[in-house]
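Every protein chain except one is present and positioned as in the full complex.
Labels run A and B following the written order; every chain starts at residue 1.
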């Protein structure tokens, strides 16, 4: 009655399931295109990488995991998350692992449980379920595997069939790990992504970030004009190092042009820590337009990630810092907010702007209609909380009828959890297969079309949208 | 495994599909009620209508088609869309058709692909798929059919079993085509709809529109009072010409009463091109209430279409004009916005107010609760981007539990693409059948109820909501 493992995430209906199997078979072994994510390049630049313990690998870096445990009253200290003040945290990783397994039932029905189940099984060969009873056995098995050469990041890269992996890097990064990779005799394609948030979004420490920008660009950034020049220089450097894309995060999708005079004035205030919140909002909105202009000129694909209210829990921020699972989505607006940018570049064939968002209501109402009209616009795949079986189905349900699939950017895993990469792509490929299968059995598309579309969704669209064909 | 054509848009589950077939069989051949749409009355007033080429018929007037092609970088000039400045556009319709077919894969999964597939097959007898290879063969077949008397608009009207077709007409129209129709010996029921947007929504050219209003009404419109009198005169004229409804488009559902003094002041400013955006917003909000008041008095059903941000792409507007596929939805609000109007007329049995919107979130949150309470309010069918298989399912899913189906206005096709009318109604009838079938097989309604409901959805509700029984 219950699903076999091979058919997971496929509908129970026999016709749909059979069709989903057929479609999935065509893509399950295709190489992985990973054009956006947060894998640490040191994993791959290191000849020999030390994974640490299973907890170092799977728990401490994964805010999906510890946010849920936190929500049920488990302290981050007890999960070994390092405190900013260096205060005491649990050091016994076996004990942490036991705590996680004791509470693993919390993850029932979540994508985290699917990814980890697949990782354990497919990568580490562990078939057991994470339970209190199994905790130490699983820990042992994992710890043992992590020592083996076959589990070194580069070996996994090959085993995962990653065709290209993009990291995300600060605009001020010297990309030293990427340089090491280029200098090495290993030939996996790992490329940087230009992420200038820290030098574009005005917040405490901005002046220090600009100082860093001066330093790495070797351009004395003293005003708005030299600031732009330095950014252009960094983009050039990133391109030389293989980047094909930029990435920008903002709370809202607001765009709006400032006069050169206004931009200069806000920049100067920001350098003296005197910019207001409204200054910051307007500056970011202006710089998104400037970044689009630079993309038109240098060809870097532009990504924007909109709608996360970061660091919602001030106590956690104070004790542990950023990215601690306390980022909460907010309602977003694109129709009015993106208009100033689109007025300038929306129909420019040189711009490719990929939009990610955390407000699902904008898909059918704003983003699919926008992407179904403007040549420059593409919809990014479902992001973060929506990178899930049901999230993907809703994404297809609310975008394809208006925008088709050819105004989307395929899939990207957006993960910092390196071993979860194959599992995440597999969920996408399975859900895509199942969604197309339903379209076929309901007579909306025919099999011939579905056969094309599944390869587009699983592989081609990402490659093409991020200009990775080269 | 895949769906047969006869079962399209029905669930794959055998029980549900069987029930859907049974329900659909009861309505598939019922006459079509077309109470709202944008068919050009000249098609039907002309004794002999010249369709032009297949591109004139299917591409140039259809913004659903060219918006998608535009989104992938195809210039509207290359699709033969006429420029406002008379600049060069592609004149070779065979070449245009080839371009469309070369890119037809873009429409996979969209309602446009379903409609056109059905039109080719059911109206023109063309079973082939639109592909690069088939393009010229299909063009030939279409061109040949369009010359035949059987494909004349009046013959199609009869073949489609259209019981009544409402056009949409400017308040200043003299309805000359409708007069021709009344004077002809052809007896298809074609009626006008009173659409006063151009004389109600203050925008550039308003004074000229009011001059036209004076002219056609033979009332010297010099102030707010004569303006209302002229509008009442036009409504009377439209009613005499068979109209049963009005139609109003607005960006927001804002309603709010102005004092006579304020209304006069704004009107006068507007006549001198001196009205502000806020003036315009308040005037439209006031006039929606005035129009409701007039509907209470003269019995015309009132339609409002809310939420489209028109002409989002200024470059396209400048080159090609309005309705070029660059209209983008925005978030809408009804609970507060409609309250002033509903306070006055929401429980008046003489008012019938049908609401259309482009923000699906308002269905479960605002519109179904409002329609499930106020006697005057009815939900229009899913509009524009949501006139689709999945759009309709979401509409039923989010409205029926709160409002039932008897506070809805059934279906209307809202199309300017005359030959797509049967296909659009067929999608609705099929999706309705399938949705009710699911309700039956899940034990929510019984077959007896479903048998009533399917006829209501496919035929009776539209006829009754638009007072077309006469």
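We adopt the following convention: contacts are C-beta pairs under 8 Å (C-beta built on N, C-alpha and C of every residue); 3 or more make two chains touch, one makes a residue touch a chain.
Predicted, not measured: the structure shown is a model, and the values here were computed from it.
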Sole contact to the chain not displayed, among B:256, B:299 or B:375: B:375
Which residue of B:135, B:164, B:431 or B:453 touches the chain not shown here: B:453
Residue among A:35, A:54, A:242 or A:325 that touches the chain left out of view: A:325
Candidate in contact with the missing chain, chosen from B:141, B:198, B:317 or B:441: B:441
Residues of subunit B in contact with the chain not shown: 13, 15-16, 18-19, 333, 335-336, 339, 342-343, 346-347, 349, 361, 364-366, 368-375, 377, 397-398, 400-407, 438-447, 449, 452-453
Touch residues of subunit A, complete complex, unshown partner: 1-5, 7-13, 67-68, 70-73, 105-111, 113-114, 129, 309, 312-316, 325-331, 358-361, 385-386, 388-391, 394
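In this section, only the chains that are shown with their structure count from here on.
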Between subunit A and subunit B, centroid-to-centroid distance (C-alpha), Å: 40
